[in-house]
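With one protein chain withheld, the remaining protein chains of the complex are depicted in position.
Take a look at subunit A:
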Amino acid sequence: MAPPPSTAQKSPSPSQPSGKSEVSDLKLQLRQLAGSRAPGADDSKRDLFKRVISYMTVGIDVSAAFSEMVMCSATSDIVLKKMCYLYVGNYARCHPDLALLTINFLQKDCRDEDPMIRGLALRSLCSLRVPNLVEYLVAPLGSGLKDGSSYVRMVAALGVLKLYHISAATCFDSDFPVMLKSLMLTDPDAQVVANCLLVLQEIWNLEANKSEEASREREALLSKQIIYYLLNRIKEFNEWAQCLILELVSKYIPSDSNDIFDIMNLLEDRLQHANGAVVLATIKVFLHLTMSMNDVHQQVYERLKAPLLTLVGSGSSEQSYAVLSHLHLLVMRAPMLFSSDYKHFYCQFSDPSYVKKLKLEMLTAIANESNTYEIVTELCEYAGNVDVPIARESIRAVGKIALQQYDVNAIVDRLLQFLEMEKDYITAETLVLVKDLLRKYPQWSHDCIAVVGNISSKNVQEPKAKAALIWMLGEYSQDMPDAPYILESLIENWDEENAAEVRLHLLTAAMKCFFKRPPETQKALGAALAAGQADTHQDVHDRALLYYRLLQYDVSVAERVVNPPKQAVSVFADTQSSEVKDRIFDEFNSLSVVYQKPSYMFTDKEHRGPFEFSEEMGNLSLGQESMDNTPRYDESDKDLLLGTSEKEENGAPSANGSTASGYSAPHDYNSSLVSLSSQTRPEPATSDPSLPKHSSHGNIAIDDLLGLGVPAAPTTPPLSLNPKAALDPGTFQRKWGQLVISISQECSIDPQGVAVLTTPQALIRHMQASSIQCIASGGQSPNFKFFFFAQKDDKSPSYFLVECIISTAAGKAQVKVKADDASASEAFFALFQSALSKFGML
């Protein structure tokens, strides 16, 4: 660590400071100068002070010179004063006794006739951060807030916040929040108003969960009166204060649509502001105000496109990254609206990789029938990129598009061309994708297998890719003449295979292959089972043991377990629940968007907002940690052997725990799932393996596991709903804002229901028959959004509020329930779901 070079300083010794001797030397020189009134003394003091500050910056402890510094501070030179204030602010906290020395001269300076000095002294006084000294703060702060100079008032306002952080009690006892509030509403200076606002915001946010009054105060900041007062003055504020105000406005709940349009008209010109932060803050206001108005919300997206795209293209790459993250969020929410703008997301060669990555994800999301060809062509260009992670990313993107589309013909060809590029990482990525593709579109197996069969397993090293290749060998062993022999050679090298994942797949592939081509595989299977049972990895060992016992028990049962007829996967699970997404959207224009997770997942406990999170949310956060941007492969790769059903095992291991207990091993839910997925009732297996009868209704069980079907009926007493419940939109909105989500779940919709749901009205009428009223609806096929409510029949004012987002394309409904009486929400949800499931059945 080098100190600043002494070129700029007339320092007598340009040598490196070694620490102690330098500091004592400084002390001595300062002491000599302290009392000096000689002309030029200030200049020499400046030099000395500069050296002290530079030592302080590089981390040398110069606190020993504290008293000397204080002695020298009696000066009229404002620069000297500032350096002294900085020094004092830095060391006061660790030397509270010495800090007391400074109180006197700071207090004196707070009464100086120059407003600059008054302001500076007040700022430093508040920055001492010594709890014992707060009593000296109150009086100067009080007079500072009433000072004639706006500069001092501005500093004093923030001083209150500093005081609050040292001692909240003192802050409230002195009634500073009340003073700030009146100052905020009356001060002619915009910066003072802004500072008051931010102080009040921070204080009430932190206090809100401690006292009723504080949360009322927080609400009061969002009152129409204050919001309009600030909005009408918004042009007086500087750009940073505008960001602050816009952030506040985005939390405002407008009373009616006129209110919304007034605010939007007033703020529209902010979208042309040169400061990108102001533009983003305005965008947030627009998005949040129009949340309840579906069609306007869409128009807002259209309106916001141009300013966002401009912001992306201007400024440094860091700035454009921040903007792109937000654009990414919007694109993910409404890909259709951006489908014609795909060219904007083409990567420049010189873009940094973090920008490219976001662009790739956006290109993936907006691909549809009209632009797929261009996008995939472009993505294929990137596959040859020198930046290997980006090349991989772009191959994955092609694969994702293939999984989204119905017409995958051309894409499959492209993917297969990747295999011919003969680059290890490209081959590896492509293999994983081809595997997923085959799970969704088994009809392509013929083309794919022909190419995959030519790949030598020796050229594939990455565990995921190897596992994918082995899966294909097992699954399509009837179409690949060499399959048993390739598997055999892989099994021979069992001991050299490090990844447990690959060994697990080898076992299963050997089993599958055995049932299709027994004579050729028998030897290999025997070797695999033997090696597997001797394996040190618990899962591998257990799976080998399971297969062994299955075979021993009954070969035909084993075949049905390992090689059941499979259904193609229709939709791969989305890893982020829509609740998490909504929360990120609520936190628009913050780090949450960049990290792509809600703030409670990354800020300290003390910074967590006043929300309570359900268990479910907590679990989600764990699943999120990996932050891999292809989590869906992650999940499926852990165990992709058995088609669709076992995908869910990661989501539901605890439920199956009991079934696993029969086995000797503690951690074998993989194997327990084998039994679960193919049978109707998961009976715990005992040490004497008596397998229950195979049932033809396997799919229902699978649906249950997937959480798609009707869950076990709750045992609470039947709930009856008031058929004539009424609620006005305003109340609904307020309640929706106040209540926490008690249930958030996805349910499937009957295909007949999908067929009937061409307009929202159809479902609204249907739900009314079940005493569930609709308060707002919107959307067009295939996406609808409804807000329902219902009231308990016992005349208590207990309401249930429901948000229901239906995607007819996927046949899914995302349901969120909020309830006055959270304990009854389970019962209500069951009612709601059964009503929904009857939709379309006549």
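In this text, contacts are C-beta pairs under 8 Å (C-beta built on N, C-alpha and C of every residue); 3 or more make two chains touch, one makes a residue touch a chain; residues count from 1.
One rule holds in what follows: contacts and distances are computed from a predicted model.
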Check: When you check the chain that is not on display against UniProt, which of "DNA replication licensing factor MCM4", "AP-2 complex subunit mu", "Integrator complex subunit 11" or "NADH dehydrogenase [ubiquinone] 1 alpha subcomplex subunit 1" does it turn out to be?
Finding: "AP-2 complex subunit mu"
Next item on the list: Pick out which of A:107, A:150, A:294 or A:371 touches the chain that's been left out of the picture.
Entry: A:150
Check: Of A:28, A:79 or A:222, which one is in contact with the hidden chain?
Finding: A:79
Next item on the list: Using the touch definition up top, pick the residue from A:63, A:143 or A:310 that touches the left-out chain.
Entry: A:310
Check: With respect to the chain omitted from the figure, which of A:21, A:225, A:348 or A:570 is a touching residue?
Finding: A:348
Checklist line | Options A:228, A:261, A:548 or A:595, residue touching the unrepresented chain | finding: A:595
Next item on the list: Name, in rising order, the residues on subunit A that touch the hidden chain in the full complex.
Entry: 1-2, 4-5, 7-8, 43, 46, 49-50, 53-54, 57-59, 76-79, 82-83, 86, 90, 93, 113-116, 119-120, 123, 129, 149-151, 154-155, 158, 161-162, 165, 189-192, 195, 198, 201-202, 236-240, 243-244, 247, 268-270, 272-277, 279-281, 306-307, 309-310, 313-319, 321-323, 325-326, 343-344, 346, 348-350, 352-354, 378, 381, 384-386, 421-423, 587, 589-595, 599, 602-604, 606-607
